[in-house]
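Just one protein chain is left out here, and the rest sit where they should.
As written, the chain order gives the labels A and B, with residue 1 at the start of each chain.
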Amino acid sequence: MNRGLVSLLLLISASTGASEATVAVAANFTAPLQQLIADFSAHSTHRLRVASGSTGGLYTAIRQGAPYDLLLAADSLRPQRLVEEGVAVAGSRCTYAVGRLILWSADPSAIAADPVMALAHPALRHLAIANPDTAPYGVAAREVLEGLGLWQALAPRLVRGMDIGQTYQMVATGNAEIGFVAASSLPTPDPTGSRWEVPPQLYSPLTQDAVLLQRAQDNPAALAFLRYLGSAPALQRIAALGYAPANRRACGKA
Amino acid sequence: MSPPSASCTLRLDCQLRQGDFELTAQGELRWHGVLGLCGPSGSGKSTLLRLLAGLEPRASGRIELDGDCLQDGRRRYSLAPHRRRIAYVFQDARLFSHLSVAGNLHYALRRARSCGLGFDAVVEQLHLQPLLARGVDALSGGETQRVALGRALLSATRLLLLDEPVSALDPQQRESVLRALESLRDNGGPPMIYVSHAPAEIMRLARRTLYIANGRLALAATATLSQASDLGLCT
Partner (left out) sequence: MDDYGPLWLTLKLAAAAVLLLLVIGTPLAWWLAHGRTRLRLLFEAAVALPLVLPPTILGFYLLLMMSPKSAVGGWWLQHTGQTLTFSFTGLVIASVLYSLPFVVQPLQTAFEGIGRRPLEAAWTLGATRLDAFLTVAAPLALRGFATAIVLGFAHTLGEFGVVLMVGGSIPGETRVISIAIFEAVERLDYATAHALSLSLLAFSYCVVLLVYVLNRRFPRVLP
């Protein structure tokens, strides 16, 4: 059925003429997005440009009239706000990926069978998390630590990265012994170090939402790509890069 | 009866190469009062003075002043300029602009290694009293050179080098400085080497003159100064 949909889209785009769209994307999804666009462009004549930055920065720019057509945010809050403020098309908000939180150390022996042991270890100097004020992964990390009753105890040893990518850097370079990173940051297929995949029930879902902006409500390229994000090949690609699929409000449906 | 002029013995056997120019000076010099050093521009007059003062670290050879070794190339020994007690009056005076005239004078006095002419004596002899409180920028050319001279004297120098001190001055200013130098020569001032390319000044101040041309010092000069200037040896 998806093949049919894609063909239909191609027909539609061929008849309406290929067009161009600018996709604003949260920095940590930039690389996956490039790959998705490459896949998309293999079967489409639409042209897509990418502008990446922090979700907050992009949100502010959009409010000030930046010429973007789609926003792929790192959370669901900002896209929701854009819809509420009438800057984004109502009903276009959908979840394109769900982040997976991983407790990771570059040291292969750091996180053994019991991850809480690794966290509560007395010799631990620095635990890296993304800044809860600025990154959803940071909020998730905080929720996990609070749930485990370790937030207060570990507060003096926390170091905060501006975003989840930087958090990964801190752990990968050995400056922080362990940290809560995104699964998408970890090298595949054979990651070095040790890890614990945090059970999703310990933190609020890291839904990453996309939204269509008002100026692009008739933009064929933007509409096509938004639908593409929910297609099977796209979902496969996204999963391979370390994300979970959306449970609800997935893109491309309806 | 004026006091005997200070005497000085200088033994030289030194060389300095700067690019294409080479300075060679050999021999023994003994004089009282002022020794004139005369030669065309570019002949190495200033270079020789700088060498004596220790401002040319790349010079080689041997220099002895009154029996004290200032430099010995063979032993790789060179006395630092601040230890030579050889004062230098530069052509551009080089007064310290962040200090007043009095400040400049005291700068030298504080670093004098022995008791030379006293502050008051120098000020009086060079008529510096009205200038003391002034800033260095507020002085005329002649006043600047007199202050530079006073500063050099106060450092209790045993040899005073003067590098064309009046060449940039107008006749009136020139006269005041030359008169001050004559007064020093006749009233117990240190031995001096006076560099100029104007024969008239040298004739007035020095009893003995050396000639330098193309970096070579003529020590065995027998010609008198007037003969030398006729021959164009100075300019």
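The working rule: a residue touches a chain if its C-beta (ideal position, glycine included) is under 8 Å from a C-beta of that chain, and two chains touch if they have at least 3 such contacts.
Note that the structure is a prediction, hence the values are computed from the model and not measured.
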item	value
Touching residue (missing chain; options B:Cys8, B:Leu37 or B:Ile86)	B:Ile86
Absent chain, residues of chain B that touch it	53-55, 80-82, 84-88, 90, 92, 94-98, 107-108, 111-113, 151-152, 155
Those residues of chain A which, in the complete complex, touch the missing chain	54, 56-57, 60, 125-126, 128, 131, 133-134, 158-162, 166, 169-170, 173-176
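Convention: only the chains that are shown with their structure count from here on.
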item	value
Length of the line joining the C-alpha centres of chain A and chain B, rounded to whole Å	81
